[in-house]
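A protein chain is absent from this complex, but the other protein chains hold their places.
Order as written gives the chain letters A and B; numbering starts at 1 within each chain.
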Amino acid sequence: MALPIPSAPLVQQQDWDVPEQVGLWTDVWRRFRRNRLAVAGAVIVVILVLDAVLAGLLVQIGLIQDPIKQHVELSATGPSAAHLLGTDELGRDTLSRLMFGARISLTIGILVQGIYVLIGGTIGLVAGYAGGRVDNLLMRFTDIWFAFPDLLFVLVLVSVFSPSLLSIFVAIGIVNWVGLARLVRGQVLSIKEKEFVESARAVGSSHFKIVLRHLVPNALGPIIVTLTFGIPAAIFLEAALSYIGVGIQPPTPSWGVMIQDGYQAIYAAPSQVLFPGIAIAITMLSFSFIGDGLRDALDPRMRR
Amino acid sequence: MANTAIGGRPARGALPVRRLLAPSSRGAALALFVARRVLWMVPVLFFVILITFTLMHLAPGSPWDKAGGRQLSASIVENLNTRYGLDKPIWQQFLLYLWNVTHFDFGLSYQYQGRTVSALLVSAWPYTATLGVLAFCVIVPAGIGLGVVAALRQNSRIDYIAMGFSTFGASVPNFVVGMLFIIVFGVMLYNITGGNYSLPVSGFGLDDHLIMPVVTLALLPTAFIARLTRASTLDILRQDYVRTAWAKGLSERLVVLKHILKNSLIPIVTALGPTFAFLVTGSVIVETVFVIPGIGRSFVEAVTSRDYPMILATTVLFSVVVAIANLVVDVLYVFIDPRVRLT
Partner (left out) sequence: MATLLRIEDLKTQFFTSRGIVQAVDGVSLHVDEGETIGVVGESGCGKTMTALSVLRLVPDPGRIVGGHIWFRDRDVTTMDPDQIREFRGNDVAMIFQDPMTSLNPVTRVGIQIEEAMTAHERFSPKDALGRVIPLLQRVRIPAAERRKEDYPHQFSGGMRQRAMIAMGLANEPSLLIADEPTTALDVTVQAQIITLLKQLNRELGTAIMLITHNMALVASICSRVVVMYAGRVVEEGPVHQIFKSPQHPYTWSLLRSVPRVDEVRRSRLVSITGLPPDLVRLPPGCKFHPRCAFREDRCSEEEPPLGEVDTNQVARCWVLMRNVPQEAARELEAVTVPHDVAEELKSMPDLEEAADGS
């Protein structure tokens, strides 16, 4: 039997080789796409964003009604041709109020995450990186901050400064950054552990740069998930504040305000409570689904 | 870190005191642990009071500005200030306040002339406590039960229903849910039964007045616990020791109770701490929706009328409740997980 030379080239293993390698984000996107709820959520969010951006324009070109204009003669009517979702007790068009309400909810919900990143991210970064006493101090501070129940803290803050879009925005931002701070700190600590072992051998180039450079790709995923879940929480806070009456003030249409107004006439026209309620629920659900989808897509353990 | 000099004797400066204080048994270590945690609560609460107090006094305007524009005369304002001690320097006011707090004196309410904050709190407390306790009694069995069943029958219909419910509960704001209940069980039920019956939509009573508020209050925490329980149980199901239990030939009941649940419920105990925070903030909303004269509602009123003593006291009270709940949970955790080191 003729024998091959032992150094014969390896048979090409392309057909039964290692499963194809894909980049992390491509893989994440693919897995996200497979999650139907997450995709549905994403679609809804896109619609909401478009609505928020275009609402003002649409009023100007006459496609939808002015949300503040009162038609007293049409108080609390049901759906009609002119007012697709009816009117509230002051005769204002419900549909347009809903659409403008989206603006407020989305603006606050999404932009507040920026404050979280700013405050929470910085504190987490500093605490994790500095370690020792600084870390200890900052974590104690975080614990104290966390001891305030969030709604109460926001209420206290808003009561101090008169309610307005800005004060609500700042209040919510100041209250809830703790989760992000802890997350970032945890990531920094775990990277520090890995890096310094190797860096001990190499000539120590800026450790901070190394940590930062590794922090971003590793931590980006969980941070995005946390922020995504932070959006419905912030939307809830704004709506709750407005509902109680210490948030957005009428006549500006916020969904929370609409629910409060609708409550007054709940026996006569329950739909005025339902519409904004459903709007809030759908918005919060959509972001939650996206958050779930992102988290599952990023989870290495779920690879089958 | 050369701690020993030649001969193995501890180097100078290594105090033997540490060893004296080291606990000899787990019981002693536990007592030390609890004491340390209780002591830790003090500075936290101190800062809570400090921060809230500072915020109160940062507010523009004074508590005497009535919404509606009617200004009080200067002399009356001055009198009121003196009476409420608002003319003293801030740090003095703060120290005085701290001193009073330790004697459970929270000052006089601004909006209800002549009544002490403590009295107001005491009269409002039972309503909130009743709702809270009842809600807790719903949350624990319902949340854990749903989570466990969903995990054990993963991807089945009951799993989807349970998780769908929990997603709903976690994503729909409690005041919206409250409104929905009112619409369905208040308005619609009223119409359907021709005006004969509906669930009461406001007020408090130890009867069916309690149903809607308690369920509304319990919804979010139940959803939260259900999700957590499901995740924890699923995680445990994957563990090697569950496979070992099956390999020993144990019955399903034994495997589920002694091996799966015994492990998966441990992290749930930790979740009971934040549950109290949910109950606290939830009560603010639920009492507003259902018009129940509890502490949550008083808080809202205090906020809108800038009744600073009331705001301060309620914040402190709620923070204390949450802090104590977390403490109890942490201690409980040490009892149920033998792996936890107490040092």
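Just so we're on the same page, contacts are C-beta pairs under 8 Å (C-beta built on N, C-alpha and C of every residue); 3 or more make two chains touch, one makes a residue touch a chain.
Computed from a prediction, not measured in an experiment: that's the story for all the values here.
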Subject >> Option touching the unshown chain, where B:109, B:174, B:263 or B:298 are the choices >> reply: B:263
Subject >> Among B:100, B:123 or B:239, residue touching the chain not depicted >> reply: B:239
**OP:** For the chain that's not shown, point to the residue among B:39, B:74 or B:247 touching it.
**Re:** B:247
**OP:** Identify the residues of chain B touching the omitted chain, counting contacts across the whole complex.
**Re:** 239-241, 243-251, 254, 258-259, 262-263, 266, 336-339
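Methods note: only the chains that are shown with their structure count from here on.
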Original post:
Between chain A and chain B, what is the gap in Å from one C-alpha centre to the other?
Top reply: 24
Subject >> chain B to chain A touching residues, read off their complex >> reply: 43-45, 47-48, 51-52, 55-56, 58-60, 167-168, 170-173, 175-176, 179-180, 182-183, 186-187, 277, 280-281, 284-285, 288, 299-300, 303-304, 306, 311, 314-315, 318-319, 322-323
**OP:** Name, in rising order, each residue of chain A that touches chain B in their complex.
**Re:** 140, 143-144, 147-153, 155-162, 232, 236, 239-240, 243-246, 259, 262-263, 266-267, 270, 273-274, 277, 280-281, 284-285, 288
